[in-house]
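The complex appears here minus one protein chain, its other protein chains still in place.
Going by the order they are written in, the chains are A and B; count residues from 1 in each one.
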Amino acid sequence: MTSSEVELLHSPALQYAYPLYRNMLDNSIVFMYHGPITPDIVVDVLGIVEERLEGSGEHRRVSKKLFNIMVESFSLTDEMSQGDTILMVRQLPYLYSVSIGRRIRTGSVHEVRSYLDAVNVMAPEQVRAEYHRLLNEGMPNMPLTVGGLPAISILDLARKCNGYLHYSFEYLDDEYSFFSLEAKIDKIKKC
Amino acid sequence: MTYSYYKNMQINNIIFVYQGEVTADLVSSILQMIENKLEGEGEDKKVKKRVFNVMVECLQNVYHHLDALPPTDPTNPVRDKTALLMIGREEKDYFIITGNHVLNDRIPDLKARLDRINRATKEELKQLYQEVLTGGEFTEKGTAGLGMIDIARKSGQKLGYDFHPVNDKYSFFSLEARVSRIPDKG
Partner (left out) sequence: MQALRIESTHKTPRVILDPENGIFEFSGRSIPEDALGFYRPIFDWLDEYAKSPLPVTHVKFDLEYFNTSSSKNILEILKRLESIHTNGHEVRVTWYYDEDDEDMEETGQDYQALLNLPIELSVKIQS
């Protein structure tokens, strides 16, 4: 490895560049964003995704789907704790995936896990009905939440990617855990 | 999996990282995001301009380099038309790192040029730029030659680099430009 002699002047990230590249390549990760998610960032990230999809000649149906999922996944981000959200987009031969990762209160993990498990076993009609219920009920700007996450967003994502939401939790400490949700989109439409 | 990336990005102060093909439109979209990000961070006007200009140079540089490559050799296991683009923000500086594959036999030349750029003073950089522009000592086809000098000039800081061997033909070349968040520096 040949590196610049002015060691002190580069960031640790420089040494991390190649391993990260390889890692992203091996895991089919197209890009990642870490930071506070604002509507402006949403629009810009969507712009980047759009360009990427344009290049890959992806069928419009898939790119629209991916787009819509991304729009909704942003609703799950951590507004309270600025900067503590990661967004990841992966592109595999047969699917795309959008992942959102953020902290949630360790005390809420059980509630969120139970809710996701319940949604994941619902039939499509049930998901739709539950979505309608949440859409219709309550005040539009005071959403029903599950462990701090808007329930309707979870249902919307489940509906958009035909049922299954992959998730994981990582215990950090008694106060916070890390929560990640992945929504997958098949490139090939199932009949 | 997501958690380890989250942690790494946090530790390394990385805001955004992209891996894949680089098109002109993609570069444009990324720059749009950076522009809005800088706006959102409330950075000083001078800093914003400087960071943005360096970003433009870095992204254009890698884009032109990739573009200038010969068609992909079917026996090549390396995806030489793809790049890594990374942007981060530390306490005192923004940094942008671009990475792409290069042929091993290009490395001595690249390294020599980078070291030459890093040794130069502001004035010397200006002269170097003119030299290359008019095809002097550092004759170089295409814009890749001027690109790095330009990045160094605009960033006001030395360029960081790293060559990581991949196989007997290729290595991965990472280039880092740093831009100060302090208005009067650089």
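To be clear about the criterion, contacts are C-beta pairs under 8 Å (C-beta built on N, C-alpha and C of every residue); 3 or more make two chains touch, one makes a residue touch a chain.
Remember, predicted model here, so these are calculated numbers, not experimental data.
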Quiz item: Which displayed chains does the hidden chain touch?
Solution: A
Quiz item: Which one touches the absent chain: A:Leu25, A:Val42, A:Leu95 or A:Met122?
Solution: A:Val42
Quiz item: Which is it among A:Leu92, A:Ala118 or A:Leu135 that touches the chain not included here?
Solution: A:Leu135
Quiz item: Where does subunit A touch the missing chain, residue by residue?
Solution: 38-40, 42-43, 46, 59-61, 63-65, 67-68, 71-72, 74-75, 128, 131-132, 135-136, 140-141, 143, 150, 152-153, 156, 159-160
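What we mean here is this: only the chains that are shown with their structure count from here on.
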Quiz item: From the C-alpha centre of subunit A to that of subunit B, how far is it in Å?
Solution: 28
Quiz item: Which residues of subunit B touch subunit A in the complex?
Solution: 1-3, 5-6, 8-21, 23, 25-26, 28-30, 32-33, 36-37, 40, 79, 82, 84, 86, 88, 90, 93, 95, 97, 99, 107, 111, 114-115, 118, 157-165, 172, 174, 176, 178
Self-check item: For the subunit A and subunit B complex, residues of the former touching the latter
Solution: 1-6, 9-18, 20-21, 24-25, 27, 29-35, 38, 40-41, 44-45, 47-48, 50-52, 54-55, 86, 88, 91, 99, 101, 168, 170, 178, 180, 182
